[in-house]
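Right, one structure below, let's go through it.
Just one protein chain is left out here, and the rest sit where they should.
Right after this comes chain A.
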Amino acid sequence: MISPNISAIFYLISGVLFILALRGLSSPETSRQGNFFGIIGMVIAITATFLSIGNFSSGFVYVLIFLLIGGLIGAFIAYKIPMTAMPELVAGFHSLVGLAAVFVAIAAFLNPDAFNLGTPGNIKLGSLIEMSIGAAVGAITFSGSVIAFLKLQGIMSGSPITFKGQHPLNALLLTSIIVITYLLCSTQSSDLFWILIAISFLIGFLLIIPIGGADMPVVISMLNSYSGWAAAGIGFTLENTALIITGALVGSSGAILSYIMCKGMNRSFFNVILGGFGATEQSASAGNKEQKPVKSGNAEDAAFLMKNASSVIIVPGYGMAVAQAQHALREMVDTLKKNDIKVSYAIHPVAGRMPGHMNVLLAEANVPYDEVFELEEINNDFANADVAFVIGANDVTNPVAKTDPQSPIYGMPVLDVEKCKSVLFVKRSLSPGYAGIDNDLFYRENTLMLFADAKKMTEDITKNL
């Protein structure tokens, strides 16, 4: 058994290693080393915990068994999961962190002696507040992530679910959380503790159902942030430095990602959270559906245009993920490169269903990461490029965002694809995108629509090159 001071030093070391793990992600070269630091940090934290308890007699075997069960499940999932399912996986993992936080809070509430927090019915006030926060945020993270998971998986419809009185109800529930926490602290009643957790589950559920599919990047980042704050809350309860540091890191990481995603859509955080975007806009645009002329072509036309180009920019979006077209796309690009055509990829911050979604898919298809560019890096290059190949993206290319102040997406940063000499737009139909607005790009002189499944079209183009 080691002294609390020694174990505190170990927790500090693992906290520092976690910081280095995130620091490593500043470039792909250092990232693998960073991940390794993270693993070492985790091993140190777990070992320190075992050593500080020192009592290996009673439940130790069971701890190892449960650890092994979880570890095997986790490893199995990590190896089996397809890269296209990454958003679902991350949402699922968030829910587990949330639930683990709730369980630890419950365990601490039922058996405070084990954590030096007092005795049942007489828990230290500070600790009680901390574990209430940890349990409530954890429960919100859990149920919110489950809903996000179901929406991403397609089990639940991605369209926003709204009902009358939704916002007042949420406000009421949030207020009741504070009142219950206050009552819990004064009475130490375990009933109130269960009610607190139940209401928090309900809030998480209600918070996420009104948010639509394309806002998922914000939701996932937000839940990432919540899982961090929940961990920090538990860290305060357990007086554990590693947990406090990690909670703060993860909390701010998720918050920054949500901010970046909101900025990518030119919407405020609250606008996204209050939800219902898309549902109302759709009816507004449905009225002015006049038939505008559209040029459409086939794979041969597209291949002809690209063969005669000297530079091509690819704009991938969620549709590419749905069609699993990334490998076909890379094969097409390989053929283009053989003909000495310069190819680069342009990624909008909110392309896909989570931050960095497109980058991972392209990396999976063996696209070198130095050919992939962010919006600010590449937006000026469209004017000099011959062909823009839009595959599965829509709203993020809509020039209306720059010209029409009436448009719901006005002010959103968009990729300047229309500046290319010609635009190839792969899409199943002319239907509007997620925001429910017509894409002006479809009717441009220099746009050629390719109506087909993204994967099939890409393969056909490759055959014709």
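One rule holds in what follows: contacts are C-beta pairs under 8 Å (C-beta built on N, C-alpha and C of every residue); 3 or more make two chains touch, one makes a residue touch a chain; residues count from 1.
Keep this in mind: contacts and distances are computed from a predicted model.
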- request: Pick, from "C-type cytochrome biogenesis protein CcsB", "Acyl-coenzyme A thioesterase THEM4", "proton-translocating NAD(P)(+) transhydrogenase" or "Phosphoribosylformylglycinamidine synthase subunit PurQ", the protein name that UniProt gives for the chain of this complex that is not shown.
  value: "proton-translocating NAD(P)(+) transhydrogenase"
Hidden partner chain, touching residue among A:123, A:242, A:273 or A:465: A:242
Absent-chain contact - pick from A:204, A:349, A:392 or A:413: A:349
- line: Those residues of chain A that touch the unshown chain are 11, 14-15, 18-19, 21-23, 25-28, 31-32, 34-35, 38-39, 41-42, 45-46, 48-50, 53, 55, 57-60, 62-63, 66-75, 77-79, 81, 83, 86, 89-90, 93-94, 96-97, 99-101, 103-104, 106-108, 110-111, 113-115, 126, 220-221, 224, 227-228, 231-232, 234-254, 256-257, 260, 337, 347, 349, 354-357, 359-360, 363-364, 366, 368-372, 374
